[in-house]
Structures are given as structure tokens and as C-alpha cells.
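So, subunit A:
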Amino acid sequence: MSLLLDLFTIVAVSSGLFFFLAGTVGFLRFPDTLTRLHALTKADNLGLGLIVLGLLPRCPDLVSALKLVAIWALVQLGGATASQLIAEFARRGGGR
Partner candidate 1 sequence: MTPATLYGLCAAALVAIGLFGLILHPTPLRKVISFNLIGSGTFLFFGIAARRGAAAGFLGDPVPQAMVITGIVVAFAATALAVALLLRMLEAGAPTVDGPPEQPDDLSP
Partner candidate 2 sequence: MSLVVDLFMVLLILTSAVWTVLARDRRDAVIAFIVLGLQLSLVWMRLMAVDVALTEAAVGGGATGLVLLRACARLQPVEAEGRLPGLRAQIAAGLLCAGVGVALAAVILAPAAPAPSLAPAVAAHMDEVGLKNPVTVVLLAYRALDTLLEKVVLVLGLIGVWALAPDLFWGGRPASLRAASPSGTLTFLARVLPPVGVLIGVYLVWNGADHPGGTFQGGTVLAAMWLLVMMAGLGELPETRALRLRRLVAVGPALFIAVGLAGFWMADGFLSYPPEYAKPIIVAVEVALALSIAVILGLMVAGPAAKEPER
């Protein structure tokens, strides 16, 4: 059982890291603001989600599990809003 959980954690966290990596590469390589944002937010939200998912079975109690989920939800909210704002700014012709 614990071996299975360990395996689950390893797989989930590694794939989370992969998405972070992909998002970063996209951020660096994509040509304009909107596509960069796309790369960042999509990959990071998924990446963080997978890492949180992978860590959940390791939580000692329910409260810390809830905290982890809350962190994920907050980052979702923050990331989504920030990228919306940046996109609006970019569309209005600001930035470089």
C-alpha cells in the first residue's frame, strides 16, 4: 500500500515538474505576450496541481491537506487574475 502511495507521489510530482519545465521553456521561447502567458498559466497551474495532488497522501492530518489545497486554489486565482490583467494591458498596446 505504502509502496503504491510512494509511486503515486513520485509520478505525480515528476509530471508536475515536467509541466513547470514545459511552461518555462514556453515562456522563454514563445514569440509574444499572449502566447507566453498561455504557456505559463496553463503549465504552471497543471504543474502545481499535480504536485499538490502528489503530496496529498503524505499529509499527516486533514488540516495540512486542506492547507495544501487552499494554496493551490489561491495560486489558481492569483495566476488567472494576473494573466488576465497582463493580457488586457498587452492588448491595449502597453508594454514592449
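In picking the candidates, the idea was that all candidates are chains of the complex that A comes from, given by their letters.
Quick notes on this structure:
Here, contacts are C-beta pairs under 8 Å (C-beta built on N, C-alpha and C of every residue); 3 or more make two chains touch, one makes a residue touch a chain; residues count from 1.
Please read these numbers as outputs of a predicted model, since none were measured by experiment.
Comparing candidates 1 or 2 against subunit A, the one that touches it in this complex is 2. Residues of subunit A that touch candidate 2 in their complex: 74, 77, 81, 84-85, 88.
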